[in-house]
Every structure is written in C-alpha cells, then in structure tokens.
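Here the complex is missing one protein chain, while the rest keep their positions.
Up next, chain A:
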C-alpha cells in the first residue's frame, strides 16, 4: 500500500504544493536548481506541451494532473448537478483521490490500487494541517501569484508526521 504523490491546487488553477513519495519507474526532471522535495514553483519555459516521451518536468505533470481533475469535475457536474464532485478514479495501475474544499482548494493524492477510503485523510490534511499551518500563518501569501507555492516548514513536517504512521504509507 503506497502513496505515490500528493498535490494541492488553488482556485486559480496553480499547483501550490507537490510532494512525491515514491516514483518507482518514472523519474521527473527537476523543475529548478534547488534540492529534491522543494516546493518553490518557478515559471518554466517548458517549450510546448509534454510529448509523453521521455521524462516530464514536474510542471508538465502538474498541468496534466490538474487538467484531468478539472475535466472530470466538469463531466460530473454535467451528469449529476452543480454540487457534485468525484471522490476517486481507478485505472489498472493506480488510484487518484480528489477532495475539493468550499474555497475551491483541490487536494489530489495518487496511490496504488490497494488504498481505499482516503477521503477522510484528505479532509484531515486540509482541516488539521493546511488550515492550521498555512491559512492561520499571517506571513503566508493569500494569493499564490507568480508560482510561489506553499513554502511552509511546519506544514511539511506536519504532513510527514501525519502520513508516515498511516498503514497506507510505506
């Protein structure tokens, strides 16, 4: 039972947080000169859409993930009504879990197939960690303009401490 990656997108469709836990086969090109696990987002000239051949940069991956999530939400809204959103989708090799808050903040987690019912975990990450450490931090930016993401030490530590003991994480 593994978590592959975790993303947070804000209501302006920017990726404001991204964490890779396990990437068994697909290596991503680093998006900046900083060390791994960094959350700074720089506007990269990625030179066109990702071709899908060769390693994708993290920016491209974020765009693809957001695109999938956004389009699926549109489909669900069309079929079921304005208030509805999807919880999870499954493919043959992974599951993508989605949680959207009332403020249009989107939490996405990609895990393997054995993981079930992760929605309360995403709700907890929002309520217990994001709200506590990011929103209540008077110094953190309200609007993440220019690609500045969530660069909050307490949030990173809290997230690690929260996720690692969970049985789904190895």
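The working rule: a contact is a pair of C-beta atoms (placed from the backbone, for glycine too) under 8 Å apart; a residue touches a chain by one contact, two chains touch by 3 or more; residues count from 1.
Definition applied: contacts and distances are computed from a predicted model.
**Student:** With one chain of the assembly withheld, which option in "Mitochondrial import inner membrane translocase subunit", "Cytochrome c oxidase subunit 6C", "Sybindin-like protein" or "GTP-binding protein" matches that chain's UniProt protein name?
**Tutor:** The UniProt record for the chain left out of view names it "Sybindin-like protein".
**Student:** Just to verify: which one of A:4, A:17, A:107 or A:130 makes contact with the chain not shown?
**Tutor:** A:4
**Student:** Of A:84, A:123, A:143 or A:160, which residue touches the hidden chain?
**Tutor:** A:84
**Student:** Given the full complex, what residues of chain A touch the hidden partner chain?
**Tutor:** 4-5, 22-26, 50, 52, 61, 64-65, 67-68, 71-72, 74-76, 78-81, 84-94, 96, 110, 112
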